[in-house]
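Structure incoming, see below.
Apart from one protein chain that is not included, each protein chain of the complex appears where it belongs.
Each chain gets a letter, A, B and C, in the order it is written, and its residues are counted from 1.
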Amino acid sequence: MKEKVILAYSGGLDTTAIIPWLKENFNYDVVCVCIDCGQEEELDGLEERAKSCGAEKLYILDVIDEFCDEYIVPCVQAHAVYENKYLLGTSMARPLIAKKLVEIARKEGATAICHGATGKGNDQIRFELGIKALAPDLKIIAAWRNEKWTMDSRESEIEYCKAHGINLPFSADSSYSRDRNIWHISHEGLELEDPANEPNYDHLLVLGVTPEKAPDEGEYVSLSFEKGVPVAINGEKKKVSDIIRDLNKLGGKHGIGIVDIVENRVVGMKSRGVYETPGGTILYEAHQQLEELILDRDAYAVKKDMGNKFAQIVYEGKWFSPLREAVQAFVESTQKYVTGEVKFKLYKGNIIKAGTTSPYSLYNESIASFTTGDLYDHHDAEGFINLFGLSTKVRAMKMQERGEL
Amino acid sequence: MKEKVILAYSGGLDTTAIIPWLKENFNYDVVCVCIDCGQEEELDGLEERAKSCGAEKLYILDVIDEFCDEYIVPCVQAHAVYENKYLLGTSMARPLIAKKLVEIARKEGATAICHGATGKGNDQIRFELGIKALAPDLKIIAAWRNEKWTMDSRESEIEYCKAHGINLPFSADSSYSRDRNIWHISHEGLELEDPANEPNYDHLLVLGVTPEKAPDEGEYVSLSFEKGVPVAINGEKKKVSDIIRDLNKLGGKHGIGIVDIVENRVVGMKSRGVYETPGGTILYEAHQQLEELILDRDAYAVKKDMGNKFAQIVYEGKWFSPLREAVQAFVESTQKYVTGEVKFKLYKGNIIKAGTTSPYSLYNESIASFTTGDLYDHHDAEGFINLFGLSTKVRAMKMQERGEL
Amino acid sequence: MKEKVILAYSGGLDTTAIIPWLKENFNYDVVCVCIDCGQEEELDGLEERAKSCGAEKLYILDVIDEFCDEYIVPCVQAHAVYENKYLLGTSMARPLIAKKLVEIARKEGATAICHGATGKGNDQIRFELGIKALAPDLKIIAAWRNEKWTMDSRESEIEYCKAHGINLPFSADSSYSRDRNIWHISHEGLELEDPANEPNYDHLLVLGVTPEKAPDEGEYVSLSFEKGVPVAINGEKKKVSDIIRDLNKLGGKHGIGIVDIVENRVVGMKSRGVYETPGGTILYEAHQQLEELILDRDAYAVKKDMGNKFAQIVYEGKWFSPLREAVQAFVESTQKYVTGEVKFKLYKGNIIKAGTTSPYSLYNESIASFTTGDLYDHHDAEGFINLFGLSTKVRAMKMQERGEL
Partner (left out) sequence: MKEKVILAYSGGLDTTAIIPWLKENFNYDVVCVCIDCGQEEELDGLEERAKSCGAEKLYILDVIDEFCDEYIVPCVQAHAVYENKYLLGTSMARPLIAKKLVEIARKEGATAICHGATGKGNDQIRFELGIKALAPDLKIIAAWRNEKWTMDSRESEIEYCKAHGINLPFSADSSYSRDRNIWHISHEGLELEDPANEPNYDHLLVLGVTPEKAPDEGEYVSLSFEKGVPVAINGEKKKVSDIIRDLNKLGGKHGIGIVDIVENRVVGMKSRGVYETPGGTILYEAHQQLEELILDRDAYAVKKDMGNKFAQIVYEGKWFSPLREAVQAFVESTQKYVTGEVKFKLYKGNIIKAGTTSPYSLYNESIASFTTGDLYDHHDAEGFINLFGLSTKVRAMKMQERGEL
């Protein structure tokens, strides 16, 4: 009996060509798995396509809600941003895909998992670290890095497919290299390969428009959170995935969440990309807007560092690691009172705050106001400053005494 | 002979009332000092005003270039942002003012320095820590916290002035509480005191307009940096202060740099304010855009933490401290190769990247591109991932062996 | 009916003198509370003493196990060390004392809590922040800082007691200022006040001897941990407090855990003290010895930073804060697999490792050994280094190309 391999399958040219390649070179039975994280691709007919290309079977798994609840929400709560700008859309999805591939591998009794990620990118790391963490016994085949892989262009893949009886209408033209899910879409390649170039946004954008093309009228929105989880939009209770869908429409319409970045990949190179994260950008901003009312100064500062750490971990593909769990435990602990409502106005790329309320707000008008209330005695500041500045003064006295000030 | 006190003087009601108060209660000769950090206030006639109110003398010091070169530039290089949003406009200026007050105190042989900062704010800390650090022997008088200070409203201050022969046309109406310099203007008070309220931007803004009121046409700008210092705008060499002035006009016109924040003060309370930093926001963004090309991954990550630390130190008024010097030394070291040009388009609140170049760019198109060049061998990724994920795999094997995976 | 005050009472001169002082100056009924954290003081007769001095009532609460399980263990797990040396013995106990004072205050319907901590130290902060966090409505009376407090020496306190009918055999001689509980004892004062002086250890030490006076024979001990909690000593299951008691005896006997430090207090001054933490030092070292086998590199590094943060929080008296809870959640998450046994030899101040084992050890002899096993392929290192050093090489090439290398 042949061994089985699980192939992360999208239906595109790259992963399609892998099917005959796996059979020819490894003599595997190929089980294709298409994980739906919200990429909005045509899934109808995918099963026939996979089978017609030689796959034994195709699984299609809709994991959108699991993706939103278990992967996106922790990142929102951590305010995890990689290198100041990237909201981790692709990074978040990869471990979940790895997990599902492993689950199917176990179910099918497969001995290997194959993916089609490039040898220059971060995704190979994320897939493979996920698999190593969950199924260290499974063999991993990275088709593009494999010595038996000989194709180096779309043309050669198409030719290879044809030679193996696969005649699908794939185009040989390459466009941007993209990755999409419910949270974001990324774009790389073409004019973006030179950071000196302005992106060709009209050609590029998928989820929304540029600020210039956004409506001339702003639009108010409100979001409600409970313990750091988004629970309602404009007062209407919805599950997280539906809130993100609504925010994507709103954000895309109003030109929000377009990021042009040169980032440092884990494999040591800089790459340049454009990300569209319309709903996600709003969600991050809204969550932070609420936290401003609730976290104290110390907690805010340490949480910021931990959020950066969380972003690094997720970016590096170390989702299934004790460290990610520990940082998430930290973050979850801070969310206990992140409950309340935030309002803002979307207008041509801007998210403009329009009021925030929370039952756990530490903002106290009587303290903050210029007129003194009961809780704050101006004279306390005298003592505070004297001790806050004590070491400063002692040092200065010492330096003065030595004639060095 | 009477002792002398140096008074940080603005010409406004608060600091004017302090002149007779200091004379009456402490029997000082009062030397007023007005430090011009770019607040764009009317300084003509200020000398007569101060003297007519009982001051012995008035110094007016234009410190704008020192402010830009020695205080603002280090913050830009550090990308110092307090609590994700505040570009530290007021925080940066206070230590310089303290330094100048001390210099005048030494020149005049004064024994005390007096300021009119409120007992609830951060500025009292920044002034006083600056003075303690530079002149620990000088007495500090914080008028508003002083037990001899009896005025608690503008009305009572006006009355006190009149009773002491000062009849100036001060208005008893209070507006927003503001602080302005060449870098920014801050607004507090009125409707802002409740975070649930949307700011009344039409009433509030001073340096620019809202995105809605900004022109319908975007505008391209380029900035050049040498070793992390801005040196030219649109190809024209200018000193830093003039670049900031130009950027303020551009940013203000295009609705850029308006921030609405609830922040944590050093004295333990939350306060809500709106900041306008039109030029500064552009400068920060441009500098970061350039650093993306130049800093490697490790340096980028640690510099981010150090920038947060720098922001905290400056916010807390600890400018004249060994720690600020050390963090600045770190940051300056990273700026050695931050040389290049950045282009962007300003449009209705957005700073849209439009291309970046640097002779020290680490971006390498042949490495980043999908087609393999000499420098990067896909197969290296295999080894990299195996070792990068080694502990992950070892742990998983151990857990599997124990039946806990 | 009189209002009641809860007094943190030790039976010593300071807190004894506070009883009549509270009655005289505030007209309170005084309820004394003595919290036993393991200070090993004579508690017999304490009730009569308190009452004879005018107290209405005395509570004695043995909280040793709660102290060990809820306060010490988290610090051990965090490896929380303040300024590289201080194992936080006093800092850990203060919040628990504050919590118990509040509980008694609620039970008694008291309106105030009084403590006798000095106005220069950290303990006043720890007590008061604890009370503020748990009972913000209660009035706090810090006797020594109170303007009605007039005594400034032991003599004057003794005199005050006598004048109020209290004739107890207190000595007017001052010794070291000490704080003791089951975890440690601290010493300040006398010759320690000058950091140039060597401590007079023969006079000073309470819990053990110097290394010089320790036995010439070393002694082997083993400790077992489950999920980061010490559960057995030399194979014998014991509760944490009993393990600490055993370790204190062993550590004291072998001259372990004596620390001489100049530390930075929260109130801005440096102070010099000697700490004895015989059992605690062993426990920290043992726990770390075990973690070496279990935590991966990333987790180890971040946990180290979090441990430092935990130490700062606890030192600053912010035990009852969201940040402490969050950091503890992080730490607890890392302890899931910190299970195993450590052996070491105690000898004249040294804790010498003598072997460590854990079912969750990530140490893998076949990988670590020089002879290659299955899991590690030498050639992987080639790819790893190429990518690990890619940005280094790209930078160097760029510099070389510019003639700057």
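Methods note: a contact is a pair of C-beta atoms (placed from the backbone, for glycine too) under 8 Å apart; a residue touches a chain by one contact, two chains touch by 3 or more.
Everything numeric here is computed off the predicted structure, so don't read it as measured data.
Novice: Touching the left-out chain: which of C:183, C:310, C:330 or C:347?
Specialist: Checking the options C:183, C:310, C:330 or C:347, the one contacting the hidden chain is C:347.
Novice: Using the document's definition of touch, tell me which of B:82, B:127, B:284 or B:388 contacts the absent chain.
Specialist: The one listed residue touching the chain not shown is B:388.
Novice: Among the options C:12, C:109, C:165 or C:195, which residue touches the chain absent from this view?
Specialist: Among C:12, C:109, C:165 or C:195, only C:195 touches the chain that is not shown.
Novice: Counting contacts across the full complex, list the positions on chain C that touch the omitted chain.
Specialist: Touch set of chain C with respect to the missing chain: 83-84, 118-120, 124-125, 128-129, 132-137, 142, 144-145, 147, 152, 177, 189, 193-198, 211-212, 218, 255, 260-264, 266-272, 288, 292-293, 296-297, 300-301, 304-305, 308, 312, 316, 318, 320-322, 343, 347-350, 352-357, 361-365, 367-372, 376, 378-379, 381-382, 384-385, 388-389, 392-393, 395-397, 400, 405.
Novice: List the chain A residues touching the unshown chain?
Specialist: Contact residues on chain A toward the absent chain are 296-297, 359-362, 364, 367, 375-377, 379-384, 386-388, 390-395, 398, 402.
Novice: Determine and list the chain B residues touching the chain excluded from the picture.
Specialist: 264, 267-270, 295-296, 298-299, 302-303, 306, 309, 313, 318, 321-323, 325-334, 336-337, 387-391, 394
As a convention for this text, only the chains that are shown with their structure count from here on.
Novice: Quick check: how many Å separate the C-alpha centres of chain B and chain C?
Specialist: Computed value for the inter-centroid distance: 39 Å.
Novice: Please compute the C-alpha centroid of chain A, do the same for chain B, then give the distance between them in whole Å.
Specialist: Distance between chain centres, rounded to whole Å: 32 Å.
Novice: Send over the residues of chain A in touch with two or more other chains.
Specialist: Touching at least two other chains: 264, 267-270, 296, 318, 321-322, 388-389.
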